[in-house]
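Just dropping this structure here.
Removed from the display is one protein chain of the complex; every other protein chain stays in position.
Letters A and B mark the chains in the order given here, with residues in each chain numbered from 1 onward.
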Amino acid sequence: MKLTLKIWRQKDAKSTGKFVIYSLDGISPNCSFLEMLDILNEDLIRKNDDPVVFDHDCREGICGMCSLYINGRPHGPDDAVTVCQLHMRKFKDGDTIVIEPWRAKPFPVIKDLMVDRTAFDKIIQEGGYVSVNTGGAAEANNILVGKENSELAMDAAACIGCGACVAACKNASAMLFVSAKVSQFALLPQGQIEAKQRVKKMVKMMDELGFGNCTNTYACEVECPKQISRSNIARMNREFMCAKMV
Amino acid sequence: MNSSFLRFSSITKKIWMAFLGLFLMIFLVVHLGINLCLLRDDGGAWFNAAAHFMGTNYIVKVFEIGLFAGFIIHIVLGIILQVQNWMARPVRYLVSNKTTTPFLSKYMIYTGCIVLVFLIIHFMNFYFIKLGWVSNVNISADGEPEFYIIAKELFANPMYSILYIVLFIVLGFHLNQAFQAAWQTLGVNHPQYNVCIQRFGTFYAIVVPLGFIIIPFYFLLIH
Partner (left out) sequence: MAELNSKIPKGPLTSKWTYYKDHQNLVNPSNKRKLDVVIVGTGLAGAAAAASLGEMGFNVKIFCYQDSPRRAHSIAAQGGINAAKNYPNDGDSVYRLFYDTIKGGDYRAREANVYRLAEVSNSIIDQCVAQGVPFAREYGGSLENRSFGGAQVSRTFFARGQTGQQLLLGSYSALSRQVKLGTVKLFERHEMMDVVLVDGKARGIIARDMITGKLERHFGHAVVLATGGYGNVFYLSTNAMGSNGSAIWQIFKKGAFFANPCFTQIHPTCIPVHGDYQSKLTLMSESLRNDGRIWVPKRKEDAEAHRQGKLKANDIAEENRDYFLERRYPAFGNLVPRDVASRAAKERCDAGFGVGSTGLAVFLDFRESIGRLGKNVIEERYGNLFQMYEKIVDENPYINPMMIYPAVHYTMGGTWVDYELQTTVTGLFAAGEANFSDHGANRLGASALMQGLADGYFVLPYSIQNYLSGEIRIPRMSTDKAEFAEAEKAVQTRLEKLMSIKGTKSVDIFHKELGKIMWEYVGMARNEAGLKKAIELIRALRVEFWKDVKIPGSLYEVNTELEKASRVADFLELGELMAYDALNRNESCGGHFREEYQTEEGECKRNDEDYKYVAAWEYKGDGEFAMHKEPLVYEEIEVKQRVYK
């Protein structure tokens, strides 16, 4: 395959970046998208150019590190995958591919396509946990959880924290991410005790960090590589209302 | 008022948006009911009577305050949310988002703004008269404005009628997205009822604007 790549290059957080065009030939359709970038980088190094910096780690779709906005879609044109699981067979020979970093105020660019997502950690630190110390836990089967709720909790807990929801949302809203964590605990008995405090604190931090508001376009749900449902957002709204009113 | 709204959390603002939106949708049905009186070929007797009742009944007047507050808060919140949303992405993407989303769901602020423009025109034509802000209009024998005649004259103007029709179509799109979005925001999302909510929203978004649209057609083509 022959490809033209238009990639965002930015030296560091303070510099202004620009798009740079590269062409690449002989790419196998079975190659993953990141392996294609590896080939590009190998090529750049050979030409004494700086390789393109992008976040990636596990390359099996679970760590949530890879984060590229490809041709107008976070994680590219395939559904329910991360970039590392995207394969070049999803593109056509001769395609031009535009690769941009996640864009959101709380996700500043560090270099090229690498962004800072510590905002997500800060939200979790506000209450994305059950406050239980090591060693004090009771016998596991003393807590019974119905299969239906445990499955729903697992659906929500599958979030990999990649930030595609924010990247896809026209408002750069983090509602899907936050609601996934709130939902997981809202659905489990373990999470009930701190439920009210949790949702209030996490939403407050989300707002403070400068994420946008949800306007129900559901782009997040479409782009989520783990197909987290927007019903989690509704559940969080419900939890939030109850927490504020009662 | 504005600054305290800013201090509300994003979800609180949205909940108010949704709640007021649904409230306004109820009002719209009442309004449609009155407007449909225009279709009665009685020289505007029913319509004027309804307008009179709405203009003088004390309970309605109380509701009216709520209604205006609702409108204003809904609009102000919509604008605040939009500004915040723009601020959340200072650097835009080169390639605009290609994610498939429900039709026009990304343009609620724009459809909302168009409806707002219409609302202002509408107020100038009717409500300001009632307040006595606009003079030189048809006044009935007992000193009340003749809304039937005003409406009839306005609809006789094809430009106004077309504008009216187009704007109600836009409102239809706004409502279609708004109804299910409001329930989502209010936390109502259940696989068993989602289809119902979606269908009712679409039904409402077609039937209510259609009801309004019939009126200019009636005046333009039949009357």
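We adopt the following convention: a residue touches a chain if its C-beta (ideal position, glycine included) is under 8 Å from a C-beta of that chain, and two chains touch if they have at least 3 such contacts.
Note that the structure is a prediction, hence the values are computed from the model and not measured.
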item	value
Partner chains on view for the chain not depicted	A
Touching residues on chain A - with respect to the absent chain	11-12, 28, 30-32, 34-36, 38-39, 41-42, 44-46, 48-51, 53, 55-65, 78, 80-81, 85, 87, 89, 110-111, 114, 116-118, 120-121, 124-126, 128-141, 143-147, 150, 153-154, 157-158, 160-161, 184-185, 188, 190-191
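Convention: only the chains that are shown with their structure count from here on.
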item	value
Interchain centroid distance [CA atoms averaged], chain A/chain B, Å	37
Contact set on chain A toward chain B in their complex	6, 8, 19, 69, 71-74, 98, 100, 103-106, 168, 170-173, 203-204, 206-207, 210-219, 222-223, 230-231, 233-241, 244
Residue ranges of chain B touching chain A (in the complex, touch as defined)	9-15, 81, 84-85, 87-102, 105-106, 108-109, 177, 180-181, 184-191
